[in-house]
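The complex appears here without one of its protein chains, the remainder shown in place.
Should a chain be cited, it is by its letter among A and B, assigned in written order, with residues numbered from 1 in that chain.
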Amino acid sequence: MTIAPTIQTAERSVHGVRPQMPRPRDVLREHLHAIGYALRVPMLIAVALGVLATIILAIQIGSGDLDYNFLTQPSVLPGVIGALLPVAMWLREERFGPGFLWTLPVDRRRHALLKTLAGWLWLMGGVTLFVLSLLVLALVSGGGVLPVQTMTTLTDALRLSGPVNPAALQTVQWTPGALIWAVPFGSATALYLLASAIVLGIRYLLRWAIVLVFLLPIATGATHLISRLSGNEWLADMPARALVQLVEGRFGLEALLTLRTWSLDNRATLTTGERIHVWSSIPDLADWRTAALLWTVAGLLALWAAASRHREERRA
Amino acid sequence: MTHPDSDVGEFAVATHGLSKRYGRKLALDEVELRVPEGSVYVLVGVNGAGKSTLFKTLMNLERPDTGAAEVFGLDTGGSGPEVRAQIGYVPERQEAPYRYMSCARLLRHAAAFYPAWDHAYADHLARALGVPPEQRVGGLSKGETRRLQLVMALAHRPALLLFDEPMDGLDPLVRRRALALLAEHLADAPTTVVISTHHVQELESLADHVGVLRGGRLVAQMSRDDLQRTVRTYELEAPEGWEVPKDLHATALRRSSTGRDMRCTLVGEERDITGRLLAAGARVRGSSTLALEDAALAFLPEEPS
Partner (left out) sequence: MLVTLDPRDERPLYLQIVDQVRRALLVGTLRAEDPLPSVRELAGELVINPRTVSQAYGELEKEGVIYVRRGQGTFVSPTIHPDRQERRAIVRGVAERALLEARRNGLGVEELVTMIEEVAAEDRGAA
């Protein structure tokens, strides 16, 4: 039997006593744990699949069945994972309304950002594993850590429309440099930030997706109408062109994810009837750096705006 | 807006002209809540009277349209995190977060946010309330979820407990155990409690302050002793056809078949009421106090039967 204080004479006032607050470091650590716990099954499956794929590819490369050019044609995988992770992290959370996360004693905007940071650390861990597997493959293939690729390009890029004269072809050695190793990290980060901003900042995701789907034809119709009335041809398919720029442009999403190795790599038919890969131009890492910078800054700004939707409700 | 609250230091919770509107519905209407430090404050009201909105405002989960709220002298709008650090909150909704976590994992998760979390105490509470530690949160019944929420609210021994209909979904045996744990909790550490309920009866022996919310307005707020002194049932003898004066706002009015015997609940100082009834032509045969629940009901309009 315990004997508690029997008679309470004066109760200590809590006024003016500084409440004990959790340290941001501890909050971050707990979110790291919690994300790992929440996503442990998909993570384990992904790691297992990754290891298996690396082993199979290494065997194939070793036996000479496969040409190795992963590094110069970056995989979209890190970017895709970066875009999906926020969805997995936040859709189980009551993002809007009086959810549990928001009842905790942490400034709400800071809390959203801390959880996002925890997810990003996991993402970087995953990308590191991915890059390590690439490294294994690079070493197995006998190539160096810094890749070199031989590419076929045209002397005159404008002539890709018809059958190509083999005389117009030239062979170029492309050595992208060490920055190529940053591509998976950079593309994953930028897409992670953007996706985090979207799931954190938009309450009715489906509604917005539907609006966007209808927005393009409506905008196209509107610009067509305006161009017909004003006689400005250039305006007619501006929405479509803007979208193409956003995806395939010099600093577009594709540049961010693949160094434009998808859109630059074309199939061409030679006048001899042979079909070959022809590069309309060599991928540019400096362009990638700019694209990554632009998309990351855009992602950070969007994330700040999204997190600010959850800030403490201060009175106006 | 300034308020001449010189005695604000005595209140754990004080709101000043707190109003909140959802569309056309006024959820809170100029609420002046005063919860003395160390008290067990029972907030009575039917569903939709504004209790949950009031709690959410105190947690800074809702922003009031006008007015302000203070918890231990801290403005809830300006110091949300500091305010929440001192509150153990059981929301009205019986839905625990993170259905994929086990109960034990969720408790550890919550612990990370409260430096004062007492792991041994959390274990004790979980055992006493029968929270299965290895069970997944998503697989809990409503009652079990409620018990888990109670453990989370108590385990860091906050200075203020905000319980929104805490006993909903609990079976009678667990209710009693939960209330006994609360009584022990209050004996261990100085704690202020605000409990909303529409079953005052089960909190009868714990309550020492009572507030009545009706349609977003705090229509009564007083100590339990004041409530029981001023809300009384009067037994009257009156001529046939006699009516209780309108300005006395009689509730729970009953009269015998002959119309000579009457019984009704009236609010006011006994001597004053007796005098006014006498002046109006009725004789007071006696008066008695009411159970807390019935006394609180005197401030709520009679429900159509």
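The rule we apply is simple: contacts are C-beta pairs under 8 Å (C-beta built on N, C-alpha and C of every residue); 3 or more make two chains touch, one makes a residue touch a chain.
Keep in mind it's a predicted model, so treat the numbers as computed, not measured.
Contact with the undisplayed chain is limited, among B:26, B:116, B:181 or B:280, to B:181.
Contact with the chain that does not appear here is found for just one residue of B:206, B:219, B:248 or B:280, B:206.
In the full complex, subunit B touches the omitted chain through residues 38, 40, 176, 179-181, 183-184, 186-188, 204-208, 225, 235, 285-286, 288-289, 291.
As a convention for this text, only the chains that are shown with their structure count from here on.
Separating the CA-averaged centres of subunit A and subunit B is a span of 49 Å. By the touch rule above, subunit B contacts subunit A in their complex via residues 9, 12, 37-38, 56, 59-64, 68, 72-73, 77-78, 80-82, 84-86, 89, 91, 96-101, 105, 109-110, 112-116, 159-160, 187-188, 190.
Listing the residues of subunit A that touch subunit B in their complex gives 4-5, 8, 11-23, 26-27, 29-30, 33-34, 37-38, 92-94, 98-108, 312-315.
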